[in-house]
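With one protein chain held back, the other chains of the complex are shown just where they sit.
Order of writing sets the chain letters: A and B. Residues in each chain are counted from 1.
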């Protein structure tokens, strides 16, 4: 088999930085191979992929050294856009990879770009929609599709170019586990019709279910931290009680209560009303019922939506709490306490948000999809953060599709479907109940604690 | 028929008509023009008149404001006639604008600017990206506002303070927009878009006989309303 991609001692650096993103990387991919590139976030996987479809170095004025050869020709010798017909890409964010309104227009845009004669475009679109099983979506408005459907459309847009190499830039990151598995099964079938080379980056190789021939680890995984041990919940004391919360037509009346220091996970299919329920709890939606206490802490999926000030310290102090310094200490925010809250890492942003809520005297915290798009290290950090706070008596209600996370963290599982609460369960009872799992589009956890190696504690 | 006109042709005629109107200070020219535009819409277009009226209402209010402003603050040559003229001009402009808005598909307009008026594809497709991001960004706007309300930020009533309070929402939105812009641009480039060179279009926006007919109509109306002004 001949090499389609060959990297020799490649280093890459952004012009603003002193240090390279990666150094002296060697990689050969032969035709027809299916390879997945793994490594902790920040190791330069995406930058490497962008060197292969020529988005880099031009787009960031990056500095490359070493030899990058695509189809036996130096990458720099290709004209702009030339390589993209032979090497197509699907990106991770389903919401920002389209420029036209409908599926047909997006496919036509793609074919126009590579100068397919206008007379042939209709035929090519019809064919690719057949191959991908998306015939019914030809005239659909892309923004109205679900995340999984959008990723299929993005794949169809790559497929229609009839490329020799398909690059996948973490395409499952924003999909829930069931949808992700469906996408992989669909892609596997599609791949059988054409024998092209696939190069993917992803941190959830297990979701791919043996799709790849080879895994290439770009950098060793960071040694994971020790898991905080959970202390038993003090039964008896009710910290959150919701009575007959209803938002018509999305939510039927819902009542439940959580104990002090309890960690609960709220799960259910997309559109079942999870976000609405969170907003109702926080008093952002008017409901017929009542919530006790009145002031509940809320951490959105993008924690920066909450931020109002110019430093981490000010952010915690915004609500006027008096325990700011102690909280900064406890949440390990000391090194960044004077930094801009937008400029810190995602995990730190989340800690800032939680810290702000706690300083504000909101000991019950609801979190909207904090696990989405997080790699293993980030998930461990999140888990520790939540467990340590719960041990201190903070109560959590967390929306997530990730049942591995729920299994490791939660004492209680609230399942929601069509705006109705199916019940409040012990997680272990749900894992046994395939019917319940299917009805709420959930995957049973794949088992146990993933990382056990002892390391420095991280609260 | 107005629906079938080429968006760029319509755009050019509407702009020319408006510039022409700017030279008339008698009440009749804009009044005749306004009436004519409404008749054109009744005869040659399908309009949701209820929505039309709702959209026209603010302009009617604006026209009233114009009327008394000109009466009170007009210069020595101004008469009631001038005041009426300016108010009717507001109405004439607005009816023209609504004619455009109600008979033109937004995406077709940009495609037509690219195909007929040679707007650069880089700009045209970027505008289309912006357009399809609108619902997403609008949603984000309200989400951020809600999240910040939870932290005790009220939306103040006084307008000046409201402008200032907007900054809290704007920063996360703009920061997000930078990220979304880069991702989308990368996706477009990864599909071979360069923005350079000649481009042929799968869906062509054409210039047809409807445009000739529309052009004649606009000209008759324009000349007629000017004549009405001279005659009075």
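Odds and ends about this structure:
Convention: a residue touches a chain if its C-beta (ideal position, glycine included) is under 8 Å from a C-beta of that chain, and two chains touch if they have at least 3 such contacts.
As a working rule, contacts and distances are computed from a predicted model.
One chain of the complex is hidden; its UniProt record names it "Thiamine permease", one of "Probable chemoreceptor glutamine deamidase CheD", "Flagellar hook-associated protein 1", "Thiamine permease" or "Imidazole glycerol phosphate synthase subunit HisF". By the touch rule given at the top, the unshown chain touches A, B in the complete complex.
Among B:2, B:147, B:185 or B:205, only B:185 touches the chain that is left out of the view. Among B:129, B:147 or B:205, the one in contact with the hidden chain is B:129. Per the touch definition above, the residue from B:5, B:86 or B:150 contacting the chain not shown is B:86. Contact with the chain that does not appear here is found for just one residue of B:31, B:96, B:147 or B:205, B:96.
Chain A residues in contact with the hidden partner, per the touch definition given at the top, are 14, 16, 58-61, 310, 340, 342-343. For chain B, the list of residues touching the undisplayed chain reads 11, 14-15, 18-19, 21-22, 25, 55-56, 58-59, 61-62, 64-66, 68-70, 73-78, 82-83, 85-86, 89, 93-94, 96-98, 100-101, 106-107, 109-110, 120, 122-123, 126-127, 129-131, 133-134, 137-138, 141, 159, 163, 166-167, 170-171, 173-175, 177-182, 184-186, 188-189, 193, 195-196.
Note that in this section only the chains that are shown with their structure count from here on.
Mean C-alpha positions place chain A and chain B at a centre distance of 39 Å.
Remark: chain A residues 50, 53, 55, 59, 80-81, 84-85, 88-89, 91, 93, 95-101, 105, 108-115, 117-118, 121-122, 142-143, 154, 157-158, 161, 167, 279, 282-284, 298, 300, 302, 304-308, 318-319, 342, 356, 360 touch chain B in the complex. Every residue of chain B that touches chain A in the complex is listed here, in rising order: 107, 125-126, 128-129, 132-133, 135-136, 143-144, 146-153, 168, 171-172, 175-176, 180, 183-194, 196, 199-203.
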